[in-house]
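Submitted below is the structure of interest, expressed as structure tokens.
What you see is the complex with one protein chain gone and the rest in place.
Labels for the chains are A and B, by order of writing; each one numbers its residues from 1.
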Amino acid sequence: MKSRGGRPWLAARDQIRASEAGPESLNAFLALAEDGDMPDSVPDGPLSGVPVAVKDNLVTAGLPTTCASRLLEGYQSPFEATAVRRLRAAGAVVIGKTNMDEFGMGSSNEHSAFGPALNPVDRNRVPGGSSGGSAAAVAAGYVPIALGSDTGGSVRQPAAFCGVVGVKPTYGRVSRYGLVAFASSLDQVGALGRTVYDAARLLQAVSGHDPRDATSSTRPVPDLRAAASRGVGGLVVGIPDEYLRDGLDPAVRRCVDEGVEALHDAGAEIRQVSLPHTRFAVPCYQVLAAAEASSNLARFDGVRYGRRSGGDGDLGDLYEVTRTEGFGREVKRRIVLGTFVLSAGYQDRYYSQAQRVRALISADFGRAFNDGVHALFTPTTPTPAFRLGERLGNPVQMYLSDVYTVHANLSGIPAMSVPIGTVDGLPVGGQIMAPWWGEETLVSIGATLEARLGEGAG
Amino acid sequence: MSLSAADVLRIANLAKLRLASGEEERLREDTTNILEFVDRLGEAGAEEGVAPTSLTDGRDDDAREGRRRLEPDPLSHEPGAMAPQWEDGLFLVPPPSGVTPEGS
Partner (left out) sequence: MTWEAVIGLEVHVQLRSGRKLFCGDRVVFGDPPNTHVCPVCLGLPGALPVLDRQAVDLALRAALALGCTVPRTSTWARKNYFYPDLPKGYQITQFEHPMGIGGRVDFDSDGGAKSLRIRRIHVEEDAGKSLHARRPGRTGIDLNRAGAPLVEIVTEPDLRSPGDARAFLQSLKRDLAYLDVSDCNMEQGGLRVDANVSVRRAGSAVLEAKVEIKNVNSFSYIEKALTQEIARQIESREAGSAVRAETRVWDDRRRELRTMRSKEESSDYRYFPEPDLPPLAFGPEELAAVRATLPELSRARRRRFVSEFGVSTYAAGVLTRTRAWADYFEALALDVAPGEAANWIMGPISAIVGEGGGSEAAIRVPPHRLAELIALVESAAISRSAGRTVLEAMAAEGVSAPEVVRREGLGQVADRQVLEGWIDTILNEDEGAVARYRAGEEQVLGHFMGRIMTLSAGRAHPTEVRRLLQEKLREG
């Protein structure tokens, strides 16, 4: 089939549109680019002509940005996120905005105001969250690469559930300018790809200092694509015992063991390590993420943009009705929790205590890496993708989906999930964590696992 | 720790949320469950001596503290185009309580 007017991305978009309109729809996209939203030609660059899907919490010119919230339905940002600008400059074509849990709050995509995205491997199962739409779009073959964001595992956990690669870079590696904030000290833009190489080149394209984000680093960005062919010879990989205890599905455990063996066979030295504060990470994360979210979401007040409700009453009505009708249940739950843990009389017991525990969790990693370990290898999630509705009734159970991923956000280190096998046909992800700025190590180890355990591997 | 209905109301008021009576009870239960779960933070051995931290503390700060002045990022459309209510260059809202109209 001839591509229309030399714009192959239009055909890619058409294919997605047809597929998403059919019986096998994944509800992966909240908006698809119209012809006018896409360029006639693209600059020469590392991603020239590559169609890319962007999570709907990165603001884009042209396409609306809703964060999967009623409150922002139809919102058109008057500026564009730095990561998206960099994508375009690298030649990529933004093909649509992907479904997600509202404002990034969720681990299943079921907290989208526009219905959940579905897992392409099994449409009765969740794709994970919050970047579920991006992971589903990549897994379904709609796009080779997609941008997501990762606050407590939101790129890695859906990547694991859908059988693709997802990487959360070091805090400060990618600008957060234009990423609608959920928890500012934890949020990072992340990359999803069908392969480690794809995820690496996407991450490479969006990385680097941005003067519009005071927390973005001025460090030079290493050549991540080159790291994909570097191998693991001479690397010391630590296996933290705390990640292999109760709650871990034995079948997932077997996949992890195979991953460890593969790394050993490829020349890595395997070492047992201990991260004693691991079990405090999820509660620590819940407190800090909710606290920051309660403040970050205060700007959604119906005054300057977004959907306003209750504007005929007094100002209190405008605020309360707008926010009560505009936010979904999970978002309200987090705002209530976050407001409470910051409130007078409780702040020290919850928020400040969580900050102190955060320091302990970071110190665990610092000790391991100072002892000569180059990276850590763990499961990404304790189980494969669960069924739709299975955990909706129990927030704490849902939060435990992130039991292995929040640590990297709390301590700022980079982490990647790569497919390491399947359980009953469902993908299983293995997680690699590296020291600050150690993305090259992630890519080298990820590519090795991919080569030895991936679909094409013998 | 267990939240009371009054706690939930106080918090909802601070957060500008108006909860229906069923929703309020559900949120109270959910939040109580979560608080019981996070209470384990108290066992982490983070005694007073450990300083609270945030991620940007002490990392890279010379590099981040550029003295270059930024120009504002231009808006591709006017604020009025996004505003729920806008007139003569102003966002309009109902008056805050306690404000008496001028001249009355």
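In the analysis below, contacts are C-beta pairs under 8 Å (C-beta built on N, C-alpha and C of every residue); 3 or more make two chains touch, one makes a residue touch a chain.
None of the values given here were measured: they were computed from a predicted structure.
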For the full complex, contacts between the hidden chain and the displayed ones involve A, B
Filtering A:Leu342, A:Leu360, A:Leu376 or A:Met398 for touch with the omitted chain leaves A:Leu342
Filtering A:Arg70, A:Arg212, A:Arg279 or A:Arg307 for touch with the omitted chain leaves A:Arg212
Of A:Leu179, A:Leu224, A:Leu337 or A:Val418, the residue touching the omitted chain is A:Leu179
Cross-chain touch to the chain not pictured, restricted to A:Cys67, A:Leu248 or A:Ile445, is A:Cys67
The listed residue (A:Tyr319, A:Phe377, A:Tyr404 or A:Trp436) that touches the chain absent from the view is A:Tyr319
Where chain B meets the chain that is not shown, the residues are 14, 16, 52, 54-58, 60-61, 64-65, 67, 69-75, 79-80, 85, 87-99, 101-103
Against the hidden chain, chain A presents residues 58-59, 65, 67, 72, 75, 77-79, 81, 176-181, 183-185, 211-215, 291-292, 294-295, 297-301, 303-305, 315, 319, 339, 342-344, 347, 351
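The definition used in the following text is that only the chains that are shown with their structure count from here on.
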Whole-Å distance, C-alpha centre of chain A to that of chain B, is 23
In their shared complex, chain A is touched by residues of chain B numbered 3, 7-8, 10-12, 14-19, 23, 27, 30-31, 33-35, 37-46, 50-56, 59-60, 63-64, 66, 68, 70, 73-77, 79, 81-85, 91, 93-97
Interface with chain B, chain A side, in the complex: residues 61, 75-76, 78-79, 171-172, 185-186, 209, 211-212, 214-219, 277, 279-280, 283-284, 286-287, 294, 298, 301-308, 311-321, 323-324, 327, 329, 332-333, 335-337, 339-340, 343, 349-350, 352-360, 362, 395-396, 399, 412, 436
